[in-house]
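Note that one protein chain of the assembly has been removed; the remaining protein chains are unaltered in position.
Going in written order, the chains are labelled A and B, and every chain counts its residues from 1.
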Amino acid sequence: MRPKTRQHLSQNEPLLFERSSPGKKAYQLPQLDVPAVDAVKALGEEHVRDEIEGFPEVSEVEAIRHFTRLSTWNYAIDHGMYPLGSCTMKYNPRINEIVARLDGLAWAHPYQPEALSQGAMSIIAALEAALTEITGMDAVTLQPAAGAHGELTGILMIRALLESRGNPRRKLLIPDSAHGTNPATASMAGYQVENLKSNGRGMVDVDALAAAVNEDVAALMITNPNTLGVFEQNITRISEILHAKGALVYMDGANMNALVGITRPGDFGMDVMHLNLHKTFSTPHGGGGPGSGPVAVKKELEPFFPGPRLKRSVDAWIWNYDLPQSIGRVRAFYGNFGVLARALAYIMAHGSDGLRRATMDAVLNAIYIRKNLDRYYDLPLDAPSMHEVVFSDEKQARRGVRTGDLAKRLIDYGFHPYTVSFPLIVKGALMIEPTETEGKIELDAFIDAMISIAHEVEEDPEMVLKAPYSTRTSRVDEVSAARKPVLRWRPQPPAGKAAD
Amino acid sequence: MLSVCGVSSIEELFDSLPPEVRLSRPLKLDPGKSEYEIVDYFRERAAENANGYASFLGAGVYSHYRPVLVDTVVSRGEFLTSYTPYQAEISQGTLTAIFEFQTMVCQLTGMEVANASMYDGSTAVPEAAMMAARITGKDRILAARSVHPEYREVLHTYAKHQGLPVVEFAYDAESGEVDSSALEAGLDENTAAVIVQTPNFFGVLENVDRLAGIAHRRGALLVVVFTEAVSLGLLKPPGAADIVAGELQSFAISPGYGGPYAGVIATKEQYMRQLPGRLVGETLDSHGNRAYCLTLSTREQHIRREKATSNICTNQALIALMATVFMTVYGKRGLRELAEQNLAKAHYLASGLNTRFSGRFFNEFVVKTNGRSPEEINQRLLDHRILGGLPLGRFYPELNDTLLLCATEMSRRESMDRVKEVLI
Partner (left out) sequence: MYPENLRYTKEHEWVLIEGDTATVGITDHAQKELGDIVYVDLPKAGASVQAGKTLGSVESVKAVSDIYSPLTGEVAEINELLSSAPEKLNEDPHGTAWLVKLKMSAPEEAGQLMHAADYQAYIGE
């Protein structure tokens, strides 16, 4: 097979501040059509600043070259497979970028009259309806800005519901396989965390759960499929155990890409869940954001939604602020609307069949990788995989090569690494999520790369330990970065050799 | 592929799911649509919103021109379709841009360190309050009523379950500035932070140095909020603050019906380890070349779990990149000129109007409606295809005869003259 990569030139580029020269500019303001105002007179001398020291001064060409050169130092989905487990790095259709930028949407001010916002409000309503159907829940809020923000919203709603019943309770149960955001959210919502150990198959241990649930437990936060990519076989039983003691089940929907169109959390007993539109519904990750973390709930939780809520009056959409039981606002305005529009466009393009098909392809791709690699990499758990597969570095660690090293070597083969060392319950985890985006050609290339690396570990582990070799930046010294943090540029020569 | 997987159909891959949880019908959604139909649907929706109106709405969301370069850069797949730069070797583009962003935020705000962005300004405020509580070991927050009302609502939601009572204090009814005697009276030994905004929600400038003095005398930190980042091109940076929490929407981020935007938190170096969110630091690679990586991650949820500084995971990298490109395009001189144009337009608009407050203002101010209802004025402006100001009675019952008006470099003289005609 033809190798996936070959070297090409990579342009050097200094920081903006080093590239600046006094007087250069990349802007043109219109002629002022009103009298100029003396800033010192209007604002008072004490309020007027000196020049912004160090701020860039570059020409338009320099500006575009600067960012274009920087961009070429990134790996992206547009380059190839990005199998970062739990992150669902799927293709981002460009039509979504077009629709979100239409003038009437992009320039809509959140305080413009409702009568002149009906288009934006209909989009929100349409997405709420679609996500309600997809999750099988009763209602959705699109306010939260990201998954972790959705978790906080959902847990605060659980607290509010329990409070209305007389006792908010003290604890949340969280499996040891959970994302770190779950326990962090619990403490932000004022709950103590009790960790639940997984059983030998990486699933919630039902007996241990039953023993842990009592009148002190507000809810279980569960990820399903869990972070091992395994569907919780006893999910219905799990929700019964919680409900029997008056507690609720919160589902982290990070892995919803394994479920859409196949099964619905609302149908298997989940009370509250969040979705990550930037994962399951393809809105661009953008180097780490923006995201959007809608929260879907069962009817009994609906009164506690953050405000405002969209409501249909006779012939128009209105925002309802009269929500006496609401947990309050979780952010200004109505949510990351631009992200919502993109997600709706994705759902429309796929339709009912297309969404189901995407789920099936995502699962097929993960299992295909598992079947091809399980001879070369240790599979710590034998439970069936869904959209992602988790190996461990046990075989390679015997040669002194750990998951992080394997990941760096994968870069040389032209792939973004999988998720390294997560979930924590697997020592030396390699968490691989191909998504439905990849076809057989890219998957086979990835599989070949992983097999080739497994051979390299046997033959020349030292070589693997120093990877990557083909990137413009070699292994980065994260230890020095953390010991002596340099978090901003200052006008002095940098230590070491300059990159330019 | 199916045979490798040991199945004869894809459906079989789901045999492990308990039958009772399987969805036995198709989702009730429309069939998939073509690109053309989708664009058409969104065009129709866009047409139902205000189009082609002159706008004098501000109140935390500002209509500034978006230089063409911004979308050119952020549309590049390398920025658009990458994720959090965990793998530094193949993420130097995003990492370098964030390092530049952190630097420019420091230069603008007079702070020493800034994080890689927050969801938005409204969520940055409670994060800053929680940070102040960690630093001081105290547990009470004082927030000015002249901080954006929706930001304060978010602060109340977050603080409620953290044992962090939030008490609000008054603005001076004449000047619109913080009422410093109310602040003095509200401060006690348990106060972790005083939160003020400048320009405040009424557009009025606050004296940060004086407020910092008052807060510091009682051992509280001063948190300064900003919602109009363009003002920093002209206004003295809030260097006396301990924490600055702001919204960068003004920097080439579309109003977009409320989001996505990018917030930021900046602070003094001594409080660096209490910052929430991602941080990018400078280091070297194994060949001695300058390189960047995510750093001080032990503050974050994926390592410290329930003891983390926040549950925040994503930042707003792409939106922060928009702001970075904007700051680059305008640069040292341009941002000041842009701010001066905003100042000139707003002061032109205000001249001759019955302004409610006497305090100094940048590009936003409160005007009295002279016996008519603010809604009636706005209705008349709509007839001229003008979106008027925000009626403040919605958030401040005592100001129910006022409008909050904003002018930017995009406000034309003819529209401003029309607003004056209707208001006078």
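Quick notes on this one:
Note that a contact is a pair of C-beta atoms (placed from the backbone, for glycine too) under 8 Å apart; a residue touches a chain by one contact, two chains touch by 3 or more.
Since the model is a prediction, treat every value here as computed from it, not as a measurement.
Although it is left out of the displayed model, the omitted chain contacts the following shown chains in the full complex: A, B.
Residue-wise, the contact with the chain that is not shown comes from A:Arg483, picked out of A:Arg312, A:Lys466 or A:Arg483. Within the set B:Arg134, B:Arg304 or B:His384, the residue that contacts the chain not displayed is B:Arg304. In the full complex, subunit A touches the hidden chain at residues 421, 478-479, 482-483. Touching the omitted chain from subunit B are residues 273, 297-298, 303-304, 307.
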